[in-house]
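I have a structure I would like to understand better, so I am pasting it below and will then ask my questions one at a time.
One protein chain omitted, others in place.
Right after this comes chain A.
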Amino acid sequence: MGAEEVPSVPFSSNAMDNADYTDTELVHAVRKALASVQNGDTDDYSQLKTVMCHKDYSDFDAVANYDFDAVAQLETVLRILSVSVACIDVVHHEDLLRTIFGMSLWFQKPNVMDALVGLIISLAVISGKYLDPCLNMLISNFIQPNFKHEVSQTQLVKKKQEVLPRVHVALHKISYLIPLAPSKLVPILAQNMPSIYEKGPSVVTYVDNLLKLENSSIGKVVGSVILMMVMERMRDLDLEIGCDDILQDDSNRGMFDMELEDAVESTMNEGDEFPVGDLKQNTSGGNVVSELLDKLMVLFFDHLESCQNSGRLDEVFEILFQSFENYILNTYRSKFSQFLMFYACSLDPEYCGVRFASKLLDIYLSRNKPRLTRMSAVAYLASYLSRGKFLPASFVASMLKRLVDDCAEYCKTCNDDVKPEAHQVFYSGCQAILYVLCFQMRSILDIPRFQLQLTSLESILSHKLNPLMVCLPSVVSEFLKQAKAGGLFIVSEAFIFDDLHESELSRAFGGFERLDTFFPFDPCLLKMSSSYISPNFNFWLMEKTTYEEDDDDELCDEVIVNGDADSEEDCDDDVELDSEMNKMFVTPKHSFMQETERLLKMPSRIRPSTSPPESFLI
């Protein structure tokens, strides 16, 4: 034997019967006990097992119940076993191994924790047979057990700080000695994840530790799986929160009504604003789930922030987007999970922010993708471009241009009339353009060259397919209001919607999934998460439109424009570079004659088409 020195083993002289044993003698005694099993002599071995199978102790137990001797014995035996792992046989010492793997760090004092962790590491590296059970035992300690007695919050926090770092250190030590260990960790992490029915703090602790692992060197192997697992769980919880649980304070509130409670107050700062409506407090199921989801989202937000600080957000973003595409993009009832992407983009607008929009646009433009995926992607894009405060107007304009160009291209090749079901993707693209312009019209119009990028827009809106008729009425009316006020163009066809939120035609293009009313980045209703999101979120504000509240009385739904019936083709020639007089005339051929007759009878305030509205000249 090459061994000369034996690591010092803390030894309580009162514990053992024969107090005169030295460390070396103890080691030999234990090894002898292990070896004797093979000869059929199990007395010593049974004694050994008794020491191991002691009552679970922790700091929470009353001092009077605490058997110091037993704990010291346990620590001694664990330390001796960790230097004698070569003597442990997987068959003959099966019950001993089962005991070891069944022990929980949460029930031990710190010095016993160290001894147990040392034993686990030694077992893991001595033979491939023990690797999986060792990793499993360590990962299971990510979940706090049920304690027999009441445990205060401070005690729990202290215990967590003792247990969890030790687990992480052990995992790293094992990975260092066995390079392929992280790949073995992947299925174990999935198996130990608390079930979907578990809504307690254990889920939060487990996810917290998963994210810590992702951020470590082990994360190079397991990171992508971890992010996918967490996103999938968050999506599942999201789906459990029913729409009934989300309290809308006014069910008649229109889509473009005020989203801020007291937005008019001049003393409010950006940080003070929060979305209207909070999750219902009464439904026992709904509240617990939303609270849990809120906590998980905050954990993830903090994790993304730390990734950003360590400079790895762009590589994490790729996996994030993949998970988003797999789990969230096609899940229409997902209400909050998508904000993970929003937050990641807000942390790094130049890379992640741009990449997210570009990838969504690529999905929309790709003819190979399924129809529903494309429609969903463009809905996400529209909501994102509208709500992302961190996105520069130039970028929004360039994205819009690509959308507009694609829709215009579609119009050129299409000779159909209004048929919502046949051109769903096209209509969703148009609605996306209109929606973004509802939010960003002012900033686009402020800079002439952005406006120029949208010259094809009128050819789309005046096409036979008539997107203004098919798209969601509330979006269309708001768009027209702003377009008129902003002087973008004035539409001759009357669109009387009577404050309708949706219509038959919009339902037809939206389909069963109701993608016509799908605005995924509408304000987040989770309390804690929204405090992270709000600073970078564009709430709907009247001041940001091209008109203002006091001008409502001047606006009317119906307007007539005198223009050429054939002006569709040469509309481009009408465009002037003068920002004030920049107007385009849109005269849909087929409706012009019908509507003119009707409107001539109306005693409405009709604005002459050539003069800009006063509100625009601010």
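Just so it is clear, contacts are C-beta pairs under 8 Å (C-beta built on N, C-alpha and C of every residue); 3 or more make two chains touch, one makes a residue touch a chain; residues count from 1.
Heads up, the rule we're going with is that contacts and distances are computed from a predicted model.
Enquirer: Tell me the UniProt protein name of the chain this structure doesn't show, selecting from "CAHM1 protein", "Tectonin beta-propeller repeat-containing protein 1", "DNA-directed RNA polymerase subunit" or "Ribosomal RNA-processing protein 43".
Expert: Per the UniProt record, the undisplayed chain of the complex is "DNA-directed RNA polymerase subunit".
Enquirer: Would you indicate which residue among A:22, A:50 or A:127 is in contact with the undisplayed chain?
Expert: Spelled out, the listed residue whose C-beta touches the missing chain is A:127.
Enquirer: One chain is left out of this view; which of A:90, A:177, A:190 or A:452 touches it in the full complex?
Expert: Only one listed residue reaches the unshown chain, and that is A:177.
Enquirer: Which of A:53, A:86 or A:452 touches the chain that is not shown?
Expert: A:86
Enquirer: Kindly note down the residues of chain A that lie in touch with the hidden chain.
Expert: Counting only chain A, the missing chain is touched by 1-7, 83-86, 125-129, 131, 176-180, 183-184.
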